[in-house]
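Following: one structure in structure tokens, then a few remarks.
A single protein chain has been omitted from the complex, and every remaining protein chain is retained in its original position.
By letter and in written order, the chains are A, B, C and D; residue numbering begins at 1 in each of them.
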Amino acid sequence: MFDTSISVNDLLFLAQGAWITILVTAISVFLGTLLGIFFGVLRYQVGPWWAAPITFVLDIFRSIPLLIQLVLVNAFVGIVLRLQISGFTVACGVLTFYTAAYCAEIVRGGIEAVPATTRRAARSLGLNWFQDMRYIVAPLATRVALPSWIGLALGVMKDSALVYVVQVTELLKSTQILITRLQEPLLLLTIGGLFYFVISFPIARLGGYLEKRWSND
Amino acid sequence: MFSYTFQWNQALARLPQMLEGALVTMQVAIMSMVLGILIAIILTGFRLSGNKFLNAVAVTWIEIARNTPALFQIYMAHFGVASFGIHFSPFMSLLIGITFNNAGYLSENFRGALKAIPETQTRSARSLGMPPIMAFRTVVLPQMLRISFLPMTNQMVWAVLMTSLGVTVSMNADLYGVTQDLNALTFRTFELFAIAGVIFYIIVKVINLGARLIAARLFRY
Amino acid sequence: DMLDDIISSGTLRCAITLDFPPMGMRDENNEPAGFDVDYCNDLADALGVTAEIVDTPFPERIPALMSGRVDVGVASTSDTLERAKTVGMSIPYYAFENAVVGNEDAAMESWEDMKGKTIGATAGTYEAIWIEGQIEEWGEGELRPYQTQADVFLALSQGQIDATVSTVEVAEANVNSGNFPGLVIVDKAPMVPDYVALFTMRQEYGLLNYLDLFVNQQVRTGRYAELYAKWIGEGEPADLTIQNVYR
Amino acid sequence: MIEIKDVHKSFATLEVLKGINLTVEKGEVLSVIGGSGSGKSTLLTCINGLEPINSGAILVDGTEVHAKSTDLNKLRRKIGIVFQQFNAFPHLTVLDNVTLAPRKVLGMGKKQAEEIAVQQLENVGLGDKINVYPGRLSGGQQQRMAIARALAMSPEYMLFDEVTSALDPQLVGEVLDTLKMLADDGMTMICVTHEMAFARDVSDRVAFFHQGVMAEIAPSDEFFRAPKHPETQKFLSNIRE
Partner (left out) sequence: MIEIKDVHKSFATLEVLKGINLTVEKGEVLSVIGGSGSGKSTLLTCINGLEPINSGAILVDGTEVHAKSTDLNKLRRKIGIVFQQFNAFPHLTVLDNVTLAPRKVLGMGKKQAEEIAVQQLENVGLGDKINVYPGRLSGGQQQRMAIARALAMSPEYMLFDEVTSALDPQLVGEVLDTLKMLADDGMTMICVTHEMAFARDVSDRVAFFHQGVMAEIAPSDEFFRAPKHPETQKFLSNIRE
């Protein structure tokens, strides 16, 4: 149908880029979520005043462009600290905190959405703080937070397109490499976009589905 | 502790240039928001119109905007559409890319906000003898904008952050572009980008603060 | 020092820009290839280690070295004095002539027709800096600094820009590739030949010394000419010897 | 006069009104009671044309509501309606809530609209809340504001759909008093309600809806003294007064 010189090899090359994208995303989202839960619970528990320093630091990750975060951290660990850290590690590190910054807010929102009376009922039954968190708050907050969390995970995946600045060849960079050689920008960009779409869309739909399902019961 | 010598003076000397870039960044962000909101309202209308074709147009737009990287969208606005012989300047490409992204996300927000407005509101308005458009404009729209105000503020912040992606379409007048050019000249990477980061941070804080002031003025209920 | 570190680690990490054919590019298996790639491999062989090619866009070359991501830059890097303040340069290992490449529709006769046109270049390169200076002198025209050489030629063939300045080798390779319809080489650019050097951390004298000697050996042994023939083809490579002193 | 003639109405496959016949005379107060889902709200929204009907006809002062030629926006000016909840426009002050329709729909001047609004708000006891936003009002005050808002259009008929059932028990009384005042003034009203005391004391007739059918209608004292339909009896006995 198309007159194209894109070979199976090239598609595999793209798939490899997609794999890097998924890997970077998975690592960052996993670690970032753990950190985010920690910070989110901490923030909720100690109140806005005591949490102010954490809030401030996390806020930075949400207030300056990811591109600058990557360049800065890369320059800092490399040029200033002179540590031999791979670009992949820097990318995952920055994206982890980037995820954590947003995740902490989502977690806090989720906890706050659990009605105080429900928690009072739990504590009144003799459940201690931890049991209340584990058996009542966590499951209920998850329902509230999951849709936003999925949105966040997808956001991180899309934003991971920027890790090319620390020499990580992810999906979009792979696409650009092929464009360099094959000079079929429109077709290649469409294929690259399709890759993103194929990863992102089903997960987004799953989020929508869960949201619907849980809002019913 | 560091073997590296910071040379802040050299970087700070470039501050005026960077502030000029920040102005361009703000310009792009604001324009992309204004256009984005207008288009988002139209797209929302398409989705609620019941017309299959219009709905498909809106859904396609929204899903692409939400499911592909902004960088991709901006790149596409420059190199992708050029394959059809349509050329946009770097400024326009960036503006179009961000606007496309804004419109997609905002439209989804508007739809959610509309759902949150009880149907009785429209019914009350219609019962008072208002035609549909008047009921929408005087009763539904103001409430929708209020519910969407926080998401709109967030989108504005993202629009500012997204301007940094303009370098891929050879945009070098915005804050990030200016910083990168200066970096090519002086290689004070850390210092220059740290300053750019601070400027971005301040811009974002000002937006958040401004939004809060506006909200306090507009939404006194 | 770094020379010892490289030898004992067993790998040499080279920053190479892979969208700069024929110096750095990817073959049909998307593997790195080109003059610079071979040059890096030769260097690794000389050191007795294996080479690792780190694909590095032009604007990122020096940051990549500074941040310890690579050991040596083999990336057609012009040896400007400005850069030498930050990194250490070897003696030149190659020299480019620059050419003005235009889009047919822009109908240019000589390099001076670039005046007032929209000119693209790769951000942070020797050419970009030169063009910026010219535009300032002319007082009209526009520079569009793209992130990669490929984007520049893409934009040029799409007609988004009217012209670019690039090395003769790259210009010819791109024009002859047939990938970019509508490109023509207009003229030589009146620039001082663009000598490019290997670079590494500026305080690593041991390694810099080694690099100087290595470059000279490449010339002496004819490997330089051999690589030229392989990647650039007919013609004469630029003379990198010093008459009666250094062969 | 509101005439409802053999009205049938379905949502998709669900038949909600199964042939309703009913006439409400000028000046009459009719209460409608019945179980949840029996079609009471639906009937009200059909009367002012918010919902289409499947067959039959509804005539208000001789105008057929669902006729193509009827200007519904004009017709609705003479039929005020207040719903169970979310009546207030939260983004407008109490005064703006009330003046909105007179100004935009009737094209009234600002001053005149405000005079009328203040008058109506004072009638319902909200003279001192004119410049607050509805969010600051209690539920009962919001409902009274909604009544004032409807009255500002000088309607000839008022429809009330369980206007007290979303309210705290303490607040019910104030709203019912407002309705009573309206009834005493001679307004033609159809009130869907769960308040039996109100139905008995204020209305001229009471209708009982059961699964889309008007099972019984009778003058109010007769209705409560001697309900005829077995479902009516069951319904009334279930409600502890």
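We adopt the following convention: a residue touches a chain if its C-beta (ideal position, glycine included) is under 8 Å from a C-beta of that chain, and two chains touch if they have at least 3 such contacts.
Treat the numbers as computed from the prediction; the structure is a model and nothing was measured.
Here one chain is not drawn; of A:Ala18, A:Leu58, A:Val77 or A:Ala122, the residue touching it is A:Ala122. Residue positions on chain D in contact with the hidden chain: 169-170, 173, 194, 197, 238-240, in rising order.
Against the chain not shown here, chain A presents residues 115, 117-118, 120-128, 131, 135-136, 139-140, 143, 216-217.
Just so it is clear, only the chains that are shown with their structure count from here on.
Averaged Cα coordinates give chain A a centre that lies 52 Å from the centre of chain D. Mean C-alpha positions place chain A and chain B at a centre distance of 20 Å. Taking the mean of the C-alpha atoms as each chain's centre, chain C and chain D sit 82 Å apart. Counting partner chains per residue, chain B shows two or more touched chains at residues 79, 82-83, 189. Shared contact sites, meaning residues of chain D that touch two or more other chains, are absent.
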